[in-house]
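Reading through the structure tokens given below for one structure.
One chain of protein is taken out of this complex; the other chains stay put.
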Amino acid sequence: MSAITIPYHPQLKREARAEWVFRSLTVASAALVLILLAGVLMALCYGGWPALRTFKLDFLTREVWNPVTDQFGALAALYGTVVTSLIAMLIAVPLAFGIAVFLTETCPLWLRAPIASCIELLAAVPSIVFGIWGLFVLAPVLQHSVQPWLIDTFGDLPWIGKLFRGPPYGIGLMTAGLVLAVMVLPFITSVMREVFLATPRSLKEAAYGLGATQWEVIWDVVLPNSRAGIIGGMMLGLGRALGETMAVTFVVGNAHRISTSLLAPGTTISASIANEFTEAVGSLYTSSLIALGLLLFVLTFTIIAAARLLLLQIERRGARV
Amino acid sequence: MSNIGRRKITATVALGASGVATAIGLAFLAAILWTLFSKGLGGLSWSVFTQTTPAPGSSGGLLNAIYGSLVMTLLGVLIGGPIGILAATYLSEYGRDTRLSTVIRFINDVLLSAPSIVIGLFVYTLVVVPMGHFSALAGAVSLAIIVIPVTVRTAEDMLRLIPETLRHGSAALGARPWRTITSIVYPAARSGLLTGVLLALARVSGETAPLLFTALNNQFWNANLNQPMANLPVVIFQFATSPYKNWQSLAWAGALLITLFVLFLSIIARLIASMFGARESRVE
Partner (left out) sequence: MTKFPSRLTMTLRAVALFGGAIGPALAADISGAGATFPYPIYAKWAEAYKTQTGIGLNYQSIGSGGGIKQIEAGTVTFGASDKPLEPADLKQNGLVQWPMIIGGVVPVVNIPGVKPGDLVLDGPTLAAIYMGDISRWNDAAIQKLNPKLTLPKLDIAPVYRSDGSGTNFLFTNYLSKVSPSFSQKIGANTSVQWPVGIGAKGNEGVANQTTQTGGAIGYVEYAYVKQTGMTYTKLLNQDGKYVVPEAKAFQAAAANADWAKAEGYYLILTDQPGADSWPITGASFILMHAQSKGESTVAALKFFDWAYKSGQKMAEELDYVPLPEKVAKLVQKTWQESLSVDGKPVWPAK
């Protein structure tokens, strides 16, 4: 509020000082957000610098991870991170789409809030619970039933057969991807649901007026209209899947190897850091792990930033949604 | 078959598939909750709340872990909550729609979705190494760093909901912005702010990765913030990956406790939000 010149009064002077203090506090707190991000980035760069300087770009392209010979490459961890997240998205997005459609169209009205709450309950479950559930419940089921079936059915086919070869361990990239899918499902579902609900009724009713079936309205009207929001939501889900640690560490197999088979054990960036950091001996080892963390941060930063920019664009377009 | 017939069948099949998708989603939830409750309840007993973590094969409980988790999450929220609310105050009251504010909001959202293990690495480099040892304080700091963006997001939403007329009225009476904010806006938004804080608390209660290399763990009772402190998530991690049956059942009991706590907080937050009419906030 603007300053009005009035005669000196001790209370006004106190209040002016209090204003300065309070405002500075809020500015400092807001600045802290920026400082935190910059700080994280700087700390990671500083910690990862020895490794990056030693291996240079080879760090991104080599699979080797040998603490004995002090040779480290991020490729295996990067591969695992990307593959598990892709599997998670491939499973979660169609499921989320289906659930969102169900909740906005087919579901009886009285059932909508309870089911929606149930799906959101999934989001409240801590990630470590997903991890131990994956290890003790999902992995044995996969090892004894699902994976042998996959190997028998698909293992010998020409192209995709390579994805399903190898002994059924029960844990590995596929299991990790599956657990991640269940984890990101509620987030993607809620975004999709919100975006579907925000479709203007007039658009839908115009389509019904032309004789479209319920499905056609969803597929040809609601979906294209919500495209940007869905993509934004998917990218947020992807960002989350890429960075998830505990759910994955239990079931990914902890093997610094790249295999074509989805059934094989692998590792992700966060699982490697979680498992090896406290015991990494030697500054190059520690630095390589921090460099992995830097990679992950840059990766998720890029995806999340792109998602947020996209969603910002939608918010700005406002009524056009 | 006529065109309309084909289209109708497509519609039925597609909508049926959506029902199946929902059933699958709910089935996963049911499977997880069923396992959690059946194994967790089996491990629960009074000793879980009265004894500290045992050696393998001996009997014990989770007292030190529960205490540690409570202390560190509360401390994390106590540190991060006010900072988050103050930052949100800047964004909604002072900064408003300036370019700086947009940038801060954007950066905040990025921090919100950043992998928590990276935060753990950050606090390790900044706090643990200079201090020379692990500590509950470092753990609390890492949790606070996770709390801040969560709180900023929800608090700003809540503060923005307060009608401008209230602020104008206060200004007309000659109040400075800080007076308006603290006497008018905060009290009006208090249920929403509380909801935001509770959601942040729920969010950090389940976080494991940042505590792995900050607070570490402690077999015994420790109330000293300057030392490693036991906490539920890391204890669950250690016990669940061990071959000892007593440890595994304690791990499940601990997992059940955390989940119940988080669910409880979420329900309370929702109740407060609906009771006081504030818009329900969803935090990713």
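A and B are the chain letters, set down in written order, and residue numbers restart from 1 in every chain.
One rule holds for everything that comes next: contacts are C-beta pairs under 8 Å (C-beta built on N, C-alpha and C of every residue); 3 or more make two chains touch, one makes a residue touch a chain.
Worth saying up front: this structure is predicted, and the values here are computed from it rather than measured.
Touching the missing chain, out of B:F28, B:Y90 or B:F134, is residue B:F134.
When the missing chain is restored to the complex, the residue among B:S47, B:S101 or B:Q219 that touches it is B:Q219. Only one of B:T12, B:T98, B:S242 or B:S274 touches the absent chain when the whole complex is considered: B:S242.
Contact with the chain that does not appear here is found for just one residue of B:L78, B:V103, B:L173 or B:L271, B:L78. Within the whole complex, the absent chain has one touching residue among B:T10, B:S47, B:S101 or B:Q227, and that is B:Q227.
Where chain A meets the chain that is not shown, the touching residues are 64-68, 135-136, 139-140, 143-144, 167-172, 253-257, 265, 267, 275-276, 278-281. For chain B, the residues in touch with the chain missing from this view are 55-58, 71, 74-75, 78, 82, 132-134, 179, 182-183, 186-187, 216-228, 238, 241-245.
Keep this in mind: only the chains that are shown with their structure count from here on.
Chain B makes touch with chain A in their complex at residues 7-8, 10-11, 14-15, 17-22, 24-26, 28-29, 31-33, 35-36, 39, 83-84, 86-87, 89-91, 93-95, 101, 103-104, 106-111, 113-119, 121-122, 124-126, 145, 148-149, 152, 171, 176-179, 181-182, 202, 205-209, 212-213, 216, 233, 236-237, 240-241, 251-252, 255, 258-259, 262-263, 266, 282, 284.
Those residues of chain A whose C-beta lies close enough to touch chain B in the complex are 1, 15-16, 18-19, 21-23, 25-30, 32-34, 36-37, 39-40, 43-44, 46-47, 94-95, 97-99, 101-103, 105-107, 115, 118-119, 121-122, 124-133, 135-137, 182, 185, 187, 189-190, 213-216, 218-219, 236, 239-240, 242-246, 250, 270, 273-274, 277-278, 290, 293, 296-297, 300-301, 304-305, 308-309, 312.
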